[in-house]
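One structure is given below, represented as structure tokens, and several questions about it will come after.
Apart from one protein chain that is not included, each protein chain of the complex appears where it belongs.
Moving on to chain A:
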Amino acid sequence: MKFKAMTALAGALAISAVGAANADPVDDTLVINDEIEMTVKTAAPEHMEYVDEVMSGWMFRNDDTRDMERDDFDNPGMLGVEAAIEAWDTVEGTAGKACSDCHGAIDEDQMVGVKPVYPKWNEAAGEVWTIEMAMNSCRTEQMGAEAWGYNSDDMINMSALMSYVSRGLPVNVAIDGPAAETWEQGKEIYYTRYGQLELACANCHEDNYGNMIRADHLSQGQINGFPTYRLKNAKLNGIHNRFKGCIRDTRAEPFGIGSPEFVALELYVTSRGNGLSVEGPSVRN
């Protein structure tokens, strides 16, 4: 919340203009901290049949919300990133190791470029892993620590840190090779109508992006900005939790957070944003 006040020394009270919601998506560019140029709009990846241009959800938000993401100080999601930077160096588990013991200090940039390729095929496990699953494997196998809850604050914060260090790099998940089967499953889910309202992801986010859904603006449902700080609940939100909310709104029984179905859907939806910048932690309403 922006709170501007007259001060004893200040000359005049500055009133921020209230942003009127115009036609979506907006014609705007995103540069974070006057430094990181973000790709928020680009040609759709080849596998997409019905959409020519993919756009970050940032393009569908109002002026004030977009501005919050332009400066890290104004982005409340950075609180989660800060917490994760501390956790990165915290020794946990029976092996007496912290993340940094294997992966180096966070500013050594060893983790740069990891997030853009997740979810990805894990050969040893013989399945597609999200970055959350990889982190938990690190915790249980390498550190001898307890696994984090898939949707716990610790997990979401660390996920936000992984996104933060790769911010500005293009999303680039592999959809061929061993991941192809999971990707197909995700695509199937994306185009399947669920719930009493009989809505597929595609009905809103492919057929109707740019239109209103009641009082809100439908985006393309891109997930390059996750984890996302949402103003509605004032915290960082993980992608599976967001999927769950969407499916609940179709009045269906959602898949579980961390379930194979959501992993497949995450791979497919992430691949729809191949080429957009990794944007997390982003700010949305």
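Convention: a residue touches a chain if its C-beta (ideal position, glycine included) is under 8 Å from a C-beta of that chain, and two chains touch if they have at least 3 such contacts; residues count from 1.
Here, contacts and distances are computed from a predicted model.
**Q** One chain is missing here; what is its name in UniProt, given the choices "Transport permease protein", "Sulfur compound chelating protein SoxZ", "NADH-quinone oxidoreductase subunit K" or "carbamoyl-phosphate synthase (glutamine-hydrolyzing)"?
**A** "Sulfur compound chelating protein SoxZ"
**Q** Of the listed residues A:M38, A:M55, A:A83 or A:M155, which contacts the missing chain in the full complex?
**A** A:A83
**Q** Out of A:D74, A:D89, A:D109 or A:E181, which residue would touch the omitted chain in the full complex?
**A** Within the whole complex, the residue contacting the unshown chain is A:D74.
**Q** Counting contacts across the full complex, list the positions on chain A that touch the omitted chain.
**A** Contact residues on chain A toward the absent chain are 1-5, 7-11, 14, 73-74, 76, 79, 82-83, 234.
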